[in-house]
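Shown here: the complex without one of its protein chains, the others still in place.
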Amino acid sequence: DEPCGSRRCCEVVIGDGGFVFALEKRGYVQAGPWTPEAAAEHPEAVRQLHREFLRAGANVMQTFTFYASDDKLENRGNKQRFTGQQINEAACDLAREVANEGDALVAGGVSQTPSYLSCKSEDEVKAIFMKQIEVFVKKNVDFLIAEYFEHVEEAEWAVQVLKTTGKPVAASLCIGPDGDLNRVSPGDCAVRLVNAGAHIVGINCHFDPETCLKTVKLMMEGVKKAGLKAHFMIQPLAYHTPDCGCQGFIDLPEFPFSLEPRILTRWDMQKYAREAYNAGIRYIGGCCGFEPYHTRALAEELAPERGFLPAGSEKHGNWGSSLALHTKPWVRARARRDYWETLKPASGRPMCPSMSTPDSWGVTKGHADLMQQKEATSQEQLKALRSKC
Amino acid sequence: DEPCGSRRCCEVVIGDGGFVFALEKRGYVQAGPWTPEAAAEHPEAVRQLHREFLRAGANVMQTFTFYASDDKLENRGNKQRFTGQQINEAACDLAREVANEGDALVAGGVSQTPSYLSCKSEDEVKAIFMKQIEVFVKKNVDFLIAEYFEHVEEAEWAVQVLKTTGKPVAASLCIGPDGDLNRVSPGDCAVRLVNAGAHIVGINCHFDPETCLKTVKLMMEGVKKAGLKAHFMIQPLAYHTPDCGCQGFIDLPEFPFSLEPRILTRWDMQKYAREAYNAGIRYIGGCCGFEPYHTRALAEELAPERGFLPAGSEKHGNWGSSLALHTKPWVRARARRDYWETLKPASGRPMCPSMSTPDSWGVTKGHADLMQQKEATSQEQLKALRSKC
Amino acid sequence: DEPCGSRRCCEVVIGDGGFVFALEKRGYVQAGPWTPEAAAEHPEAVRQLHREFLRAGANVMQTFTFYASDDKLENRGNKQRFTGQQINEAACDLAREVANEGDALVAGGVSQTPSYLSCKSEDEVKAIFMKQIEVFVKKNVDFLIAEYFEHVEEAEWAVQVLKTTGKPVAASLCIGPDGDLNRVSPGDCAVRLVNAGAHIVGINCHFDPETCLKTVKLMMEGVKKAGLKAHFMIQPLAYHTPDCGCQGFIDLPEFPFSLEPRILTRWDMQKYAREAYNAGIRYIGGCCGFEPYHTRALAEELAPERGFLPAGSEKHGNWGSSLALHTKPWVRARARRDYWETLKPASGRPMCPSMSTPDSWGVTKGHADLMQQKEATSQEQLKALRSKC
Partner (left out) sequence: DEPCGSRRCCEVVIGDGGFVFALEKRGYVQAGPWTPEAAAEHPEAVRQLHREFLRAGANVMQTFTFYASDDKLENRGNKQRFTGQQINEAACDLAREVANEGDALVAGGVSQTPSYLSCKSEDEVKAIFMKQIEVFVKKNVDFLIAEYFEHVEEAEWAVQVLKTTGKPVAASLCIGPDGDLNRVSPGDCAVRLVNAGAHIVGINCHFDPETCLKTVKLMMEGVKKAGLKAHFMIQPLAYHTPDCGCQGFIDLPEFPFSLEPRILTRWDMQKYAREAYNAGIRYIGGCCGFEPYHTRALAEELAPERGFLPAGSEKHGNWGSSLALHTKPWVRARARRDYWETLKPASGRPMCPSMSTPDSWGVTKGHADLMQQKEATSQEQLKALRSKC
């Protein structure tokens, strides 16, 4: 009953945060392709981010191998100095190095592929996963995560490949309460993933904590109704997205370069951690938008359950108590929980709305616009796209 | 005519961003005291942040010595494992190490003191600055910055001390268009600082770019009217603060833990860089809230003037062009300047306002509530403060 | 096939707007009891409002008899100089007088009763409706409307009483997509009302046009699925209420005295009229918040279908065309449809949010707090209520 290879999994596991957004802000990842070549190109930056999440209380160091399949690394003119294998190996080494600095597990991660979107066969797609898995086995990661899948079918294929390693497997979809992009319901998705062999199922990315929580609850109901058992995980965005449609924050007009006003505060995070815990979810982490202080907030909220504070709390008092050291008296007066818990933070942007209308092209796998290519997107292709907006 | 010791100062200098807020989010600085002991405690984290700002295009590595005076390091129970001297020395070494990885200058920085706020004498306050300066001279920084002063009088004292080194001196106040906390106008402040010996004068922290720009313009007018000459610098917040009063963002109810919705986008930053340049300001940087991608946006906007892009732009196309590599067609359609330049980003927070009413206690140096102390703030003191809110 | 006694009903009927809110703003109705004694007390004010709705294009003059049952007129210390019968008779006379000035029909209206809320028997409640009906028959109104019912059971009772007159009967609930206060779905409600004898069924009050439209569509589906036939009506609020729960705008903290920022523009109204028409609804009117210009906007939007503009359009061009007569050139430039259709109007309230959290006491008929009384609410009762907030 210890699916991810550790006594901790039966208690609360704090996941780390998403690397591609955090490293994009630090200058090491390119928005658009979102590929993880920094693991090989700029290892000091990746190592430092791992350390910060570890210090923030994360129990899992996930290898920075998001979108590290060869078909993605070469998609649309995304030229790399490193092979997929080199990147995957470097990422495993970094994760293990930092995990050993604390008491964390290393999770090898795979994610959805352009090949699936371009209607490649099950065999072709599985071969891509297998190539990554070989590195994970060689580097002996502790468990495996198939995450960020929009189509449950592709996630099932991934789980089936991951299962061949004998290691514990988690599977996480980036879908909302309306289901996957083919409208398979969250409950049905969860059942299919458990049946495919996943020990942990859940949701990551694409939606805010509130929405992800709703979706995981639907998964829990589905699994229970089917008479199955599983652990559940949740790794939402650190962005408020009440206005999202079924495809998540990618459809928001602000994606990816103007999401700032939506960033969650540490207090929003504590609320989320509590609600996720109360819902029975025991793998609670984050995805795009998470900075180390967001993860620390999860660990601080759940410190009573876990029995300890994370290392990073040496620089953070509970509920703003460190403000008692501020030089200004009115700021010292804010050193209390009820102040921060009830504050409705202003945007400072009176010319801006509070919600947007998402793009909603309503197309997915199989549609011509979603066929990927090795060549860079041409000016003609861009022009044609703009005319559709 | 090269006040900061370099040919570059006559052209455009890109400053780095504020360290205390960035490192607080990463888990190495405590909000409240905001002291820089991480320079000695967690050098790898400080080094990495220096590198990211360098990579983002900053010409200056400012020593992480904000609030590193002994009276501040010991204020209100802020116990440290390191002496002020150790911290200042470690900070100088880190800044120099990373500056040498590129072609940047090292600036030693001093800031306002609790002693001044507590009505200590000119001699006592100057002695504090002198202690920090001794380290800067020993470590041979390239130039000096007196920054984050709310009272021009204390900034004059600092400049006078800094001048004794023979190194170029910059002086930067954290005030708005209404002047310093004793209502000395920005124009008069600038004249006094130039007369005290500052080569560069300007504004940092406490207000958003738009407000800081307005204030620096008033400084320019004052200096010109007085028949003096100076260079000008600007290092604003990365937060929108249209609702601030004279004391800046410290008075906003969201300070410091719920400022997220106010964070500037990279496009906001490009607009700011252009306006600052057009106003004739040639030292353009950032302060609290700046992340490396904000600094990179300044460097990208001013690439035509500087003649080159920063290293970090290898992971960032102009105006979102890297989105042409995205898998989703509607995101590829956003790979263009006019899209991002005109977008009004939503907060995702329909229950929140767009502006706040700042606290406004109207007290400053001399008021009993502003006397600092070595002992931790007591529960009685906190209770008394809350009753004043 | 002419359920409301007129050829017009098979085409588009424009309903009038709600009287209690409009007359409250004019000084003739008391918010809280919302009773229509003005029909007898201040007939000139009621007559003028009828005329304005007639001039705006309304085909129906609904008698101002909302909440004109004796149990409501005497509820909680609501003392009146006039009997219920006097008020009902005066209201019929005024509606008929103005209807005859144009070509409108008179509809006698009944609404939900405190007696039902206080758990009185079916016979007692029906006796109350019967008393009002007797006036309507004597005054020979053209058709009857049972409107503003939160419980379908009480609406059925009303329809059964109204049917005894032999006149066409419309039935309109003030519920949302989640159904009546006992969670009977809109589809089931509609079927029950049609089975009780209503020729026209639909929704009025409590929600904005968008929400009401959604609810009426559910009613249409229910009626169709049941193999029945009916006409459909919609008379929504003139307030945007995206944040309402199941009880509608009464639960919003702004109800009833701070709803101003939510008021619909005339352009919002044209959009609503078009969508209601496209959904197949043919009785399209308004309720609380409607002013005559809102009703005129409905009539202008549907002028192509109806074949004529309302009289009031002599003072209103299509889509702002009268602005071509403005003295300022930049206002003349706004005399066009695309300007007004795409404008996102600002609130001018930067300290206010865009949505609220509704009160949600979750109690209805049968709960002690909802027992009504003849005596005025006492200070003790008020105090007890406040302690529950």
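Letters A, B and C mark the chains in the order given here, with residues in each chain numbered from 1 onward.
In this text, a contact is a pair of C-beta atoms (placed from the backbone, for glycine too) under 8 Å apart; a residue touches a chain by one contact, two chains touch by 3 or more.
Computed from a prediction, not measured in an experiment: that's the story for all the values here.
Colleague: Of C:28, C:129 or C:232, which sits in contact with the chain we cannot see?
Modeller: C:28
Colleague: For the chain not shown, which residue from C:88, C:172, C:185 or C:241 touches it across the whole complex?
Modeller: That would be C:241, which touches the missing chain.
Colleague: Out of A:83, A:357 or A:378, which residue would touch the omitted chain in the full complex?
Modeller: Missing-chain contact among the listed residues: A:357.
Colleague: In terms of residues, what is the contact footprint of the unshown chain on chain B?
Modeller: Residues of chain B in contact with the hidden chain: 344, 346, 350, 353-355.
Colleague: Need a quick check: the contact residues on chain A for the chain that isn't drawn.
Modeller: Looking at chain A, the ones touching the missing chain are residues 243, 350-357.
Colleague: Even though one chain is hidden, which residues of chain C still touch it in the full complex?
Modeller: Counting only chain C, the missing chain is touched by 24-33, 44-45, 48, 51-52, 55-56, 75-78, 114, 117, 208, 239-243, 250-267, 291-293, 296, 311-312, 315-317, 320, 322-336, 340, 343-356, 359, 361, 363, 369-370, 372, 376-377, 381-382, 385-386, 388-389.
The definition used in the following text is that only the chains that are shown with their structure count from here on.
Colleague: By mean C-alpha position, what chain is farthest away from chain C?
Modeller: B
Colleague: With chain centres defined as C-alpha means, what is the inter-centre distance between chain A and chain B in Å?
Modeller: 32
Colleague: As a quick test, compute the distance in whole Å between the mean CA positions of chain A and chain C.
Modeller: A distance of 48 Å separates the two centres.
Colleague: How big is the gap, in whole Å, between where the Cα atoms of chain B centre and where those of chain C centre?
Modeller: Centres of chain B and chain C (C-alpha means) sit 58 Å apart.
Colleague: Could you tell me which residues belong to chain C and also touch two or more other chains?
Modeller: Correct list: 350, 353-355.
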